[in-house]
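I'd like to ask some things about the structure below.
Note that this complex is displayed minus one protein chain, with the remaining chains in position.
Coming up: chain A.
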Amino acid sequence: MTQTNSELVRPGVSGGLADVVRARFLLKLLVRKELKVRYRGSVLGLLWSYVKPGVQFIVFYVALGIFLGLEQSPTNRGGLPNYAIYLFSGIILINFFTEALGNASRSIVGNGGLIKKIYLPRQLFPVASVWVSAVHFFPQLMILLVACFFSGWNPNLIQLLAAVAGFLIVALLATGLGLLFGAANVYFRDSENFVDMLLMIATWASPVMYAWTMVQAKVGDFWFTVYQMNPITIAVETFHYAFWLPTTDGAQAIPPHLLSLWIPVGVLISAAILLWGQLTFRRLEGRFAQEL
C-alpha cells in the first residue's frame, strides 16, 4: 500500500484504521466479493436476507405479541400499540449488530490464508464484514418504512436524525468489538463462541421484544441506569423513537433524556470501544501470520 518513495521504510507496520481509508478500493472489492459469494448456489439468493428476518419477526410477533399479550388490542389495553412495528424496528437493528459482529469476529481467521502470505491492512476484513451487514440492513429498513407508511407514520426531522445516530452507534460498536474479538480469535478460538453467547444476550438485554418501562418498574432506578448504558439499548430506543412513536398517538413515553443525554453517551461508549478494539488489534496483529 505504500507509494513509491525514496525512503527506507519498515514493512508491515500498520497505520490502523487510516489504512482502511487509504485502501478503500480494496475495501469496495472485498465487500462486493462477500455480497456475491454469500448466497452462491442458492435459488432464493439475496431473498434470504428478507426471508430470515421475516420468519423471525412472525415467530416473535405471534409468540410475544399475541400469546404473551404485548400487542395492544380491545381486550388487552395494557399492551403496546402497533407492536408489530415496535418489534420489527428493533429486530432489524439487532440483526445488523448480530451479523456484523458475528462475521467480523470470524473474519481474521476466515481470511487466514491470505493474511499469512501477503501483507495488507488486516483491519479491512472486520470493517468489510460490518459494511456487508449494513448492505443487508438497508432492504430490511425499506420494508420497515413501507410498514410505517401504512400505519400513518409522520416523523419529524429530529426523530430521523436520532435514527441515524442509533445506526451509527451500532456500527461503531460492531466495528470496535469486531476488531477486538477478531484479533483475539486468532489466539483463542474461544472468542467466537464467546461472541455467539454475547449476541444471544444482546438480543434480550435491550428493549427489542418488550418495553423499557417494564425494566424500570422491576429493577429500580439504579439498575435501569446501568441498563441504559448499553449502547444497543440506546440505539434500539432511537429506532422506536423514530419509527414506532410517530405511528402511535404519541401517548407512549420514551426514556427520559434520550436525546440530550443517552444518545451522546451511546456515541461516546461506542467510540471508546472502537478505540480499544483498534489498539488491541494493532498490538496483536504483528503475530497474526505465525499464529494462524
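Heads up, the rule we're going with is that contacts are C-beta pairs under 8 Å (C-beta built on N, C-alpha and C of every residue); 3 or more make two chains touch, one makes a residue touch a chain; residues count from 1.
The working rule: contacts and distances are computed from a predicted model.
Note on the omitted subunit: UniProt lists it as "ABC transporter ATP-binding protein", one of the names in "RNA polymerase sigma-70 region 2 domain-containing protein", "ABC transporter ATP-binding protein", "Porin" or "SoxY-related AACIE arm protein". Among A:Glu7, A:Asp221 or A:Asp249, only A:Glu7 touches the chain left out of the display. Which of A:Phe67, A:Phe188 or A:Trp223 touches the hidden chain is settled by the complete complex: it is A:Phe188.
Although one chain is not drawn, its touching partners on chain A can still be listed: residues 1-13, 23, 25-26, 29-30, 32-33, 36-37, 40, 113-120, 188, 286-287, 289-290.
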